[in-house]
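Notes to accompany the following structure.
Note that one protein chain is taken out, while the other chains of the complex remain in position.
Naming follows writing order (A and B), and every chain is counted from residue 1.
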Amino acid sequence: MSAHDIVLAVSGLKAHLDTPRGEVRAVDGVAIELRKGECFALVGESGSGKSMTALSLMRLLPETGRIADGRVMLGDQDLLALPEAAMRAVRGRRVAMIFQEPSTALNPVLSVGRQIMEVVERHSRLRLSGEAVRRRALELLEAVGIPDAGRRCEEYPFQLSGGLKQRVMIACALAAEPEILIADEPTTALDVTIQAQILDLLAKLQAERQMAILLITHDLGIVARMAQRVAVMYAGEIVEVADRDVFFAGPQHPYAQKLFEALPSPEKRGSELSVIAGQVPALTGTFSGCRFVARCELAYRRCHHEMPQLITIPEDHAVRRLVRCHLREEGLAPPPLVNASEVQTGTPVVAASPSVIVAVENLKVHFPIRKGLFKRVVGQVRAVDGVSLAIHSGRTLALVGESGCGKTTAGKALLRLITPTHGRVVFAGKDLSSLSREALRASRGAMQIIFQDPYASLNPRMRTADILGEGMRSLGVGRDKKDREDRMAELLAQVGLPLEVLSRYPHEFSGGQRQRIAIARALAVEPKLIVCDEPTSALDVSVQAQILNLLKSLQERLGIAYLFITHNISIVEYLAHEVAVMYLGRIVEHGTAQEVLGNPKHPYTEALLSAVPAVPVPAAPGADGKRGIIRLTGELPSPAQPPTGCHFHPRCPKAMPECRETYPQAVQLERGRTVNCLLYRASNAASSN
Amino acid sequence: MLAYIIRRVLYAMPILIGINLLTFALFFVVNTPDDMARMQLGQKRVTPEAIQKWKAERGYDKPLLWNEQAAGADKITRTIFFEKSIKLFVFDFGRAEDNRDIANEIRVRMWPSLALAIPAFLVGLAVNITFALGMAFFRASYLDLWGVVLCVAMMSVSALFYIIGGQYLVAKLWHLVPISGYQSGLEAAKFVVLPVLIGVISGLGSGSRWYRTLFLEEMGKDYVRTARAKGLAESVVLFRHVLQNAMIPILTGVVAVIPLLFMGSLISESFFGIPGLGSYTIDAIQAQDFAVVRAMVYMGSVLYIVGLLLTDISYTLVDPRVRFA
Partner (left out) sequence: MGILPVALWTDMLIWLLLSAITVFVWYCSRHAHLAAPWARVFRSRAALASAVFLAAYLMIGLCDSLHYRQALPTVDTRSPVAYAVEVRSLLDAALSALRERNERTYSAPLATRLHQKELIEKPDGSSSRDYPRLRHGGAHLANEDAWGEDIAWHLFAGLVASIALWGLLVAAMRYSFARRWPEIPWGAAYAALACMLALAGPLAALAVNYHVLGTDKIGQDVLYQALKSIRTSMVIGTLTTLVLLPVGIAAGIMAGYFRGWVDDAIQYFYTTLNSIPGVLLIAASVLMVQVFVDSHPDLFPTAAQRADFRLLMLCAILGAIGWTGLARLLRGETLKLVELEYIQAAHAFGVPDARILLRHILPNVSHIVIIALVMDFSGLVLAEAVLSYVGVGVDPTTISFGTMINAARLEMAREPMVWWALATAFTFMFVLVLAANLFADAVRDGFDPRVRM
């Protein structure tokens, strides 16, 4: 690796942010080298400083931030020493950047073409004519795989889907053919099938143009799929740098190891996920020892008093790898990762004969579309269009699908938080969907919900005691105040929170703690079923593991059923007993978790599973890639105008002519396994429903 | 698009009816015509005959809603409600205390009002946006800080002070323009220039501070960061990206008041002796000329509703999200 291959060399980078709590050292001495044509991944949890690092390189920190120290050498130019005008010539021209949220990163009132053309105009060395600039914009749109570029060029961002918007962002970034592309969580806001498309596109462009990519992400799966080299950030520092294969073969830093162990996966079914205790330390103060020391199980005296340096491991000559850990410095081998195979396969989770507690029959939720002079109803958004489910006590049914498929609406309609248009929700012999509000209240306690956003799910103006007590008071749980207080203490013990949280307000808690309070609130009324609406998607991996462990142990102890709504397949693999896959308001495949995930039948399920970037299991390198790769083209159609016939046929790689004609009926393959696909029509299984 | 506009127009109808009922209630139900007559005539020399005469002259001697004495359709039409309120819909305002036709008066007086209001509005808008852009460009510097302080100070000064102070300084002390009065045609310029100037200055504080907030809000958005990441100069970011987005709330806010420019400025006009609708209204209020006040209330409301309509339409013009939705 010769020196001139290095296109960007960052050393000693420090970026500070002014916050009400004081100066936060968000980036504290980061050093990375980016080589020509490689994809370098900077991975870390929220608050680790990875995005701030990226923004510092571009000198685009928010106004409260400043770069305190360091050098960013682009070739032989120090970017941090350039005057602002010269820096502007670098931005977009030599280093381009794309952001996480394509829907806000594009200017809403300028046409897509205009936004690409302005980069071409700004940075082209020749003075291009208006027509040439436009041609170039069209070229770029085609290069990023936008069909019908001529028309799209005139459109505005709001007319494009999220995936197309991110493609436009990439086109903007490519316009001046930069040497380096910084991609800050480029697919976090997108669905997995779209994410797969965008990642493919980035990989293709990188290979074609010999462009270096600095990929900022929190997802180890994306790292495994995209990167040649990996750096792990923790609390403003890089704690480990290694080549991809070396890293995934065996991470060395205790934090990196913990990240792997906290990931849910099918191998860990039945066992508890490993968690990282505590929280990321506040970056307002100075450190005298290792930043991870408070959460590290292997910490010893030296870790408290001496800051570890990022060094190569003495006996590690063969591979290039840098680690910031005293243990490795002293040549101590990492303890073996907690491997799935070494853990007992868990308690048998299937109850003798689980009884159905809630049965959903042909549930539909349609929202009218009003148009024209008198706001006549001209159509229906079929958010949920005939969903039937049976939820068994003590079991977890995962409802899986991409955003917009109607899974959350179905969950809320089941609880009557949204009034269903049609269908029955049968609980204890009563149809809840036809009860009056008053009559419904008696059944409210049996079914509860946990939400996605822990920051929006607790009223900031109420103390924990009031939050927990609200449901009990409303539903008459507990005889008196004393009784309810005892119950609250019991609940807090169940979710692992100390008693003193009762008198505190939500803003004093972290995301994970809030989610625990939300779980306690749901438990307070002794529900039989909890609808979990993406309860961990807003949380970091290490916190997610805590919540999943908690949900799992509650189920085992209390026999609660979960309807687990998620788009995260690895959680399903880890937690669910049964899986129902939704596409455009309908369930397309339903069966036990092992069957559906291990042997998907519906082409959509197959594609969905193959789109998830898999994290290779460190103990068994090369274990990834067992799934055939199916890439879906296009995006989820609008539920207002679903395609004729099978909803999936326009995107289906196995579509047949008759798929256009009729919507496939559910075909029962095995006991409890159904799939709605014409491919299986020929099977001898009797059609149900 | 057309359906959208038609729907907005239809939506305005019940509001217009509501206003009509409200003014009717305010002027004829809260207090009876007898009360008005007594007040107009002065407490002392009020005889029942005088009241009766006063009411008859103005057509207030009929029943409010239902005329028992009349026959046929007259039962409805020969009432105060029909004659005074329903006729407002066709802009028949009746006559003022001085027996002049109000509608005619409005037609004559609206020109001086517009001569004052339109320049004040346009210059004010340009000055406010310029100031706000300047503060946004130099945001978080001393220039911005003192700009905001100046704005707050200017907001805290009564509009009356600007008028009185301006008139004293410019007209009386420096003799640059006439103190008050009006002539039509080009001559008007010399009479309007001072009120326009004062109008602009008195709106500068709150206006430019408000626009600055809008600009800064836009500047915090993600697309601005994208624009910077493209290597665009700060001025391009400000003028092409931020200004265009901030213009959506600014323009739509501005469009709403355009029709109301017809109503003129109450205080300015009366101070500078400009015979517009503003001074007409003030004179009517001070003379307790109920017919004129009622007419102006109705006119103002209609113009406000027109403003709402224009706002809706202007959204479709400036915001592609509305235009193509």
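Following the convention adopted for this analysis, contacts are C-beta pairs under 8 Å (C-beta built on N, C-alpha and C of every residue); 3 or more make two chains touch, one makes a residue touch a chain.
Because the structure is a prediction, the values reported are computed rather than measured.
Which of these, A:Ala31, A:Leu475 or A:Ala640, touches the one chain of the complex that we don't see?
Counting the whole complex, the residue in contact with the absent chain is A:Leu475.
Tell me which of A:Leu332, A:Ala456, A:Leu499 or A:Ile629 is the one touching the absent chain.
Of these options, the touching residue for the absent chain is A:Ala456.
Among A:Arg21, A:Arg479, A:His507 or A:Arg557, which one touches the chain that has been omitted from the display?
A:His507
Based on the whole complex, identify which of A:Val426, A:Leu440, A:Leu558 or A:Leu669 touches the chain you can't see.
Result: among the candidates, A:Leu440 touches the missing chain.
For chain A, which residues reach the chain that was dropped from this view?
Answer for chain A: residues 412, 415, 417, 437, 440-441, 444-445, 447-449, 451-453, 456-462, 466, 470-471, 474-475, 505, 507, 518, 521-522, 525 touch the chain left out.
What chain B residues would touch the chain not displayed?
Its contact residues with the unshown chain are 14-15, 18-19, 22-23, 26-27, 30-31, 35-36, 38-39, 43, 152-153, 155-161, 164, 167-168, 172, 213-214, 217, 260, 263, 266-267, 281-282, 285-286, 288, 290, 293-294, 296-297, 300-301, 304-305, 308.
Following the convention adopted for this analysis, only the chains that are shown with their structure count from here on.
Where on chain A is chain B touching in the complex?
Where chain A meets chain B, its residues are 58, 60, 63, 85, 88-93, 96-97, 99, 101, 104-111, 118-119, 122-123, 156, 158-159, 169, 172, 176, 372-375.
Mind pulling up the chain B residues that touch chain A in the complex?
So the residues of chain B touching chain A come out as 3, 6-7, 10, 139-140, 221-223, 225-233, 236, 240-241, 244-245, 248, 318-321, 324-325.
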